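Input: a single structure, listed below in structure tokens.
The complex is shown incomplete by one protein chain, all other protein chains being positioned as in the whole.
Think of it as A and B in the order they're written, each chain with its own count starting at 1.
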Amino acid sequence: MFKILNATGGYGKTTIIRDISLEVKAGEIVALLGRNGVGKSTVMRYAAGLIPAMAGHAEIEGIPMPNSPAKRAKMGLGYVPQGRFVFPRMTVIENIAVAAASNGYNPKNTVEELMEDFPILVPKANELAGGLSGGQQQVLALARALATRPKILLLDEPTEGVQPSIIDEMSGVLKRINKENNIAILVAEQDLDFCLSIATRAYVMDKGEVHMEIDRDSLRANKTLQKELLGV
Amino acid sequence: MTLSEKIYQSAGLTLPAIATLTALVVAFLIDPYLAFVSTSWLIFGLLGMSLDIVWGRGGLLSLGQTAFYGMGGYFGSIAAINFSELTGNSIIWALPIGSLFGALSAMLLGYVIFYARMGELQSTILSYTFTLLLWSVIQTFKIDIGSASVLGDSGLSNIPGIIIGFGAEAESLGPNQALMTVIIIVAILYFLTRQLMHSHFGRIIDCIRIDSSKTELLGYDVRKYQLLNFIYAGAIAGLAGTLYALWSNFLSPSVFSIQEAFLPPIYVLIGGLGTLAGPFVGALMIGIMSFVLGGAAGGQTTLILGVTLILLVLFLKNGILGSLDSLWRKFLPDPNAAARNTNSVKIDVEVLKQILIDAEKQAGPAKNFSTIQLFKKFGGVIPVNKVDRNFIPGKPYSLIGANGAGKSSFLKTCVGIYQPESGVVNLGDDNITSSPIFERVKKGMGVKNQKPQVFGDLSVIDNLWIAAYSRTHDQQIALDISHKVLCMLGFEEQLGVNASALSHGQQQWLDIGMVLCLAPRIILLDEPAAGMTKEETRELSLLIRTLALHTTVVVVEHDMDFVSTLEGHVTMLHQGEVFAEGNIEELRKDERVLDVYLGRRKHV
Partner (left out) sequence: MELDYLATILLSSLSSASILLIAAMGLAVVFGLMGVINLAHSEFLMIGAYAALTVTKAGVPYILSIPIAVMITMSIGAIVEMLIVRRLYGRLFDTMLATWGLSMFFMQLVVVIFGTSTVSVATIPQFNVSIGEYSLDGYRLLMILVAALMFLFVYLLMTKTVYGMKARASIQQPEMAQAIGIDSNRVNTLTFSIGCGLAGFAGAILLPLVPATPTMGLAFAVKSFLAVVVAGPVALTGTVLTTLGLGGGSSITASFLSSVIGEVFFFLITALLLWLYPCGISAKWRRKL
């Protein structure tokens, strides 16, 4: 359903990821694991069209995606960046509404639907997003991405700086939207627990390359592998 | 170096020298009226050069140059009016006083801009405000100073001309002689400035423009150099203003006006930013254009100027000289060719040891580095929570921890990028808690940040040299040290290559080499292995272990494999506090450590 093929990219002249290929099938949740600095975020930014491709491309349902990130969003790619990057001087409602409206959906209905999905945002609805806590911003960033009605959702370190109770809630929500709305998810993480709790399959990255592909059960069973993969 | 390269290298001297001589001959021959008019073009070029020093070299777009020009002009003229009768000669009074007041006004403005560490936009705007402030003041300012009468809107008149003879009979020079005199003065200033910009001062200024935070990490007081450069440019502008006043015999407040403030940037952009000679080309072209089209006020000069400016910004950012320069370079052998045939770096431990022993002789023994109850918070987040650490030479120290554990905040507080809320940082016997970064470096701190910080436009050897010079203040010794480090890294062939042409990994090594040139007594390294290949990581580990024998070494690192090769002391941070410590085997056996590291929680 969603594929990244032979992706090579980086910043300026510096190549960070080399020849990365991976696939997320329809309705699947896949994790992208690896230590700090191996290029997970770069893969995500590559897929979202935020860094120029030195080689390779990304495609949805067999159609190669254009360079413009805005067009990718309209083709059904939702992106939740590391560090959240909500629009700080806009309210929670506006953050969601602008995402819906930019893709031709009714902002009012979308906001209502998402507020039901994420009750944690309801009391903050009219506050500026910049004033929310890290966890609330993370949920908002997720809601904003969902407002674009994506077919594939890219999550970059969604648990970073988020308290455990919200992490549990988030994994519940992700599983539900995955099932109910049939949204495929690719999640880049360092938090192994979180990944094991939602993903069925994982790619492990090292030094800018995909090192191996592994299913959940093998990974869960093998403690030595866990340590090795994450370089502890 | 081939002949063609030699010619290219010396073009900044030979071409202006030829231009000066030609100009002198032409000045002698041309029509007096044309000589009179073209004198002003040269003066505007000088004003443009003063901006080029600040903008092209220093990196600050100043709209205050015309203010220094005006201040120099007014005070230089007042001096000339009052004193030139004593000697006959007007310029020995006017020029020094004019440049002095240009420099003083630049000092006043520059102090605020640089010492308040203002942002780019704010600096530009403040310089503009400064000019406008003077404009509005001078329009109504009326005062008699000796025989000079400053008459607000009506300006300052009766300014003597350019007189170089002495005694009562000395008279103003005719237009052709005046032009020749100005050519000589301007040529002297150009060559002086070029010399200055090629000296160590100019190189430091270049470094500040490219990366001011790295320059400070090399131990240079960035603000001082920026201010000195600004003052020098102010003096040049003041002198240009005085020449202008002597040339026109009259000065009005319009020198401070809005339109005037934007002329120097136009000269610089047309000629080429950072070329020093460019502004003269720019001023000359605009001068000729308005002469042909019939004066700057009427005619279509403004129209053409406006369009030219837009086109320059859009399509010819380097201006005329800058573009000619890159065209010329295309015909020369590529200096960066050597960057392509580099081998992977192999540390020569013997050479490294010799460097470290030399450093110890010159800079003294390694120093301890300690923090006492160091505390830093951002809003509700406390990334550094009362950390007590004492680092001593012998074995490398590693700080590990998961993302957000406070490793880099701790490091940044030690370096001086963050000011702690409470607690103490000691370097040797000195309390450096509130010292600026460059002073910490002078006391022996060396810092290598995660991303390679090199001066891309400078050659490899110059990068090393600028670091070594910061400590030695001796050009030759600095060169010797840089050559040794160059050999250790195996970069001999790449000596003349621009640092930006090196690969990411090579830039990391060059950055480490720069830190070694500082002969630091304590070294802080932030994730040095990030982005390195396995081979490079091995060499790095060897280097760090060798370093630790001679200095104190602290490494912040995420990669436990790498940390284990260092065979040193390991401290694990978690939520801003020391969570565990010991050697790496002990920590790896500790289930608590693994839980934190893998993000495992009890319920799995």
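Note that contacts are C-beta pairs under 8 Å (C-beta built on N, C-alpha and C of every residue); 3 or more make two chains touch, one makes a residue touch a chain.
Just so it is clear, the structure is predicted and the values come from calculations on it, not from any experiment.
*Asks:* Of the listed residues A:Lys25, A:Arg89, A:Arg176 or A:Lys223, which contacts the missing chain in the full complex?
*Replies:* Result: among the candidates, A:Arg89 touches the missing chain.
*Asks:* Would you mind spotting which of A:Gly10, A:Gly37, A:Pro81 or A:Pro158 touches the chain that isn't drawn?
*Replies:* A:Pro81
*Asks:* Thinking of the whole complex, not just what is shown, which of A:Asn103, A:Ser133 or A:Ser197 touches the missing chain?
*Replies:* The missing chain is touched by A:Asn103.
*Asks:* Of the listed residues B:Ala35, B:Leu100 or B:Leu269, which contacts the missing chain in the full complex?
*Replies:* Of the listed residues, the one touching the omitted chain is B:Leu269.
*Asks:* Of the residues B:Leu3, B:Leu29 or B:Leu121, which one touches the chain left out of the display?
*Replies:* With B:Leu3, B:Leu29 or B:Leu121 as choices, the missing chain is touched by B:Leu121.
*Asks:* Footprint of the hidden chain on chain B, which residues?
*Replies:* Those residues of chain B that touch the unshown chain are 61, 112, 116-122, 124-126, 128-130, 132-133, 136-137, 139-140, 258, 262, 265, 269, 300, 302-303, 305-310, 312-314, 317.
*Asks:* Applying the definition given at the start, please give the residues of chain A touching the unseen chain.
*Replies:* 48-50, 68-70, 72-74, 79, 81, 85-91, 94, 97-99, 101-103, 107, 128, 130-131, 144-145, 147-148
The working rule: only the chains that are shown with their structure count from here on.
*Asks:* With chain centres defined as C-alpha means, what is the inter-centre distance between chain A and chain B in Å?
*Replies:* Chain A and chain B have C-alpha centres separated by 41 Å.
*Asks:* For the complex, give me every residue of chain B touching chain A.
*Replies:* 402-404, 504, 527, 530-531, 533-534, 558-561, 588, 594, 597-601, 604
*Asks:* If you look only at chain A, which of its residues touch chain B in the complex?
*Replies:* Chain A residues touching chain B: 13-16, 35-37, 159-161, 164, 190-194, 196-197, 207, 226-227, 230-232.
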